[in-house]
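Heads up, one of the protein chains got dropped from this complex, but the rest are sitting where they should.
== chain A ==
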Amino acid sequence: MSMPGPEVAIEVEGLSKKFGDHVVVDNLTMRVRKGQIYGFLGPNGSGKTTTIRMLCGLLTPDAGRGTCLGLDILTKAREIRQHVGYMTQKFSLYTDLSVRENLEFVARLYSVPHPEDAAQEAIKRLGLEGRGKQLAGDLSGGWKQRLALGACILPSPQLLLLDEPTAGVDPQARREFWAQIHDLAADGLTVLVSTHYMDEAERCHEIAYIAYGHLLAQGTVAEVIAGSGLVTYVVEATREAHTPGATLAAIGKALADDPAVAMVAPFGVSLHVSGHDAAALEAAISPHRTEAGVVWRQETATLEDVFIDLMQRSKDNMS
């Protein structure tokens, strides 16, 4: 791999991390361009947090190399920290300090000039006016998340590492949060954000999907879907069906064990049936296409279809 150009914010190669005998991140290679919002997706325990911690020098990789903002993650952790804002998965500001005290503390550690003013400005920007004196521990989940993000961006970092920032936050707050992320990216900030919400993946410029420590797919949402080679049919129960649930369940049951069918997933009054070989899949479903009370149509696979398929295949490969 060539030296990262100035347009690259994160570039890692062959990154691995074990805890005991448990390989948590395995030979991970990825590249994030500057100014991008990069989604880091994967089920729980897949190694997202571990990877982010390695990027900011909180964990030492067992193998591999990489740079963050052009600085070596193995030797330049201290410089990296000066320019990276890391929002931990669990709220990790001081619950016994007030909102203002937390922000001032962060500002001072980063040698931000006039820390009191900087904290005051951040409070205003975050819409936390009137809550400056409130203890951080007394804030609700959504406000805590806002404060944590505010603390991260206070020292004007060049790269944000956000670890499941919207977990447990209501949809309205999530939407506002993403609007803010896009504003920051528009100003040139690079954002790496881990999540397991599919709708959030669609808000990213690029995504990476990681399961069981393996990076399984990477690219724009469209690229990832196209790259999966997944063909999906949607079976929908019509209004004439007397028992739409039973009809769909019967079809799903009949197809689930067919080798041409990679996965069957129910969605309300419809069923997604996907496979990798278009011809074989068509052959498999043809007996059911004439059944009464249902209509069939081919559709592009959703990101969720792709991820579930990727995860199942990687599980099969591992066992």
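One rule holds in what follows: contacts are C-beta pairs under 8 Å (C-beta built on N, C-alpha and C of every residue); 3 or more make two chains touch, one makes a residue touch a chain; residues count from 1.
Everything that follows uses one rule, which is that contacts and distances are computed from a predicted model.
As stated in its UniProt record, the chain not included in the shown complex is "Mannose-1-phosphate guanyltransferase", which appears among "Tryptophan synthase beta chain", "Ferredoxin", "succinate dehydrogenase" or "Mannose-1-phosphate guanyltransferase".
The omitted chain makes contact with just one of the residues A:V106, A:L189 or A:V306: A:V106. Screening A:D96, A:D257 or A:D316 for touch with the missing chain picks out A:D96.
With the whole complex as reference, residues 53, 56-60, 77-78, 81-82, 84, 86, 88, 90-97, 101, 104-106, 108-111, 115 of chain A touch the missing chain.
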